[in-house]
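The complex is shown incomplete by one protein chain, all other protein chains being positioned as in the whole.
The block that comes next holds chain A.
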Amino acid sequence: MAMEMRLPVARKPLSERLGRDTKKHLVVPGDTITTDTGFMRGHGTYMGEEKLIASVAGSVERVNKLICVKALKTRYIGEVGDIVVGRITEVQQKRWKVETNSRLDSVLLLSSMNLPGGELRRRSAEDELAMRGFLQEGDLISAEVQAVFSDGAVSLHTRSLKYGKDVDLSCPARTRHGFAPSSTHLLTYPEAHISQLGQGVLVQVSPSLVKRQKTHFHDLPCGASVILGNNGFIWIYPTPEHKEEEAGGFIANLEPVSLADREVISRLRNCIISLVTQRMMLYDTSILYCYEASLPHQIKDILKPEIMEEIVMETRQRLLEQEG
């Protein structure tokens, strides 16, 4: 078997991005931002001895009278309406605890999950006992942020819908989000209107690199679909073929994924990692361009530093051309 070894090299850093962030005022904790008491203090600052002092290392942002310091890297901070991908850590009495790379585990209430058959009724004791039948520890779900508690914990909801159509009458403006356990666990409700996505690959990146867009569910033309969670969890899965099919009748999608699909998914995963290493924002266009730029190379070569730079450079070029 051929083995490849690399020796460490001192690499030349890419030249500074022109014009971006060079004017920003960078601070470290303990730095005085201003002594003017007219300003309101936002995140990343604290008041000490009549001065506004930074508490994180980052750039100062000022909006009218509000000053805040935005740190370079933080955990995910939930905002209402975000799509997140999370993993169930605990099954509690009337809720699930979901790990979403945030400061506290998120909460998915039993009442926030649609019942099978689309019924609208009060959750009973039997529903509580059947919770584990729905979601167990270790399952992956995609959900939307419904509310943020005062201590920063986030409350999620999964209003499961058929693809493209809005069945949930109580919130017509809701975008589609699915329920996507990745484990091999079977639902006991035969009429669950829950689209099971089954198998796929999860990539964990920093939340600051996921661009906010109108929709976070993308079906890429290369043959795979991707869910870009705002919390930095990215789920890549093979595009389900029968989208319009009624989800009455549960299908455990455990049939083996074809080699072609698996290659597409691996390539996408490596592309996402190379974009993240070069600190580029992730959205459907950038991922797609990166995928196309990587086609001449073998999948495992994409992670080599020089090929990574080349691919991302090309992606950056294409994105610039497209913009301007």
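By definition in this document, a contact is a pair of C-beta atoms (placed from the backbone, for glycine too) under 8 Å apart; a residue touches a chain by one contact, two chains touch by 3 or more; residues count from 1.
One rule holds in what follows: contacts and distances are computed from a predicted model.
Per the UniProt record, the chain missing from the shown structure is "Exosome complex component RRP41", taken from the list "Trafficking protein particle complex subunit 6B", "Serine palmitoyltransferase small subunit B", "Exosome complex component RRP41" or "Very-long-chain (3R)-3-hydroxyacyl-CoA dehydratase".
Across A:57, A:91 or A:148, the single residue that touches the chain missing here is A:57. The residue touching the chain not shown here, chosen from A:91, A:104 or A:147, is A:104. In the complete assembly, the contact with the undisplayed chain comes from A:299, out of A:148, A:202 or A:299. Although one chain is not displayed, its contacts with chain A can still be listed: residues 1-21, 26, 28-32, 44, 46, 48-49, 53, 55-58, 71-75, 89, 97, 99, 103-105, 151-152, 266, 270, 273, 277-281, 286, 299-300, 302-306, 309-310, 313, 316-317, 319-320.
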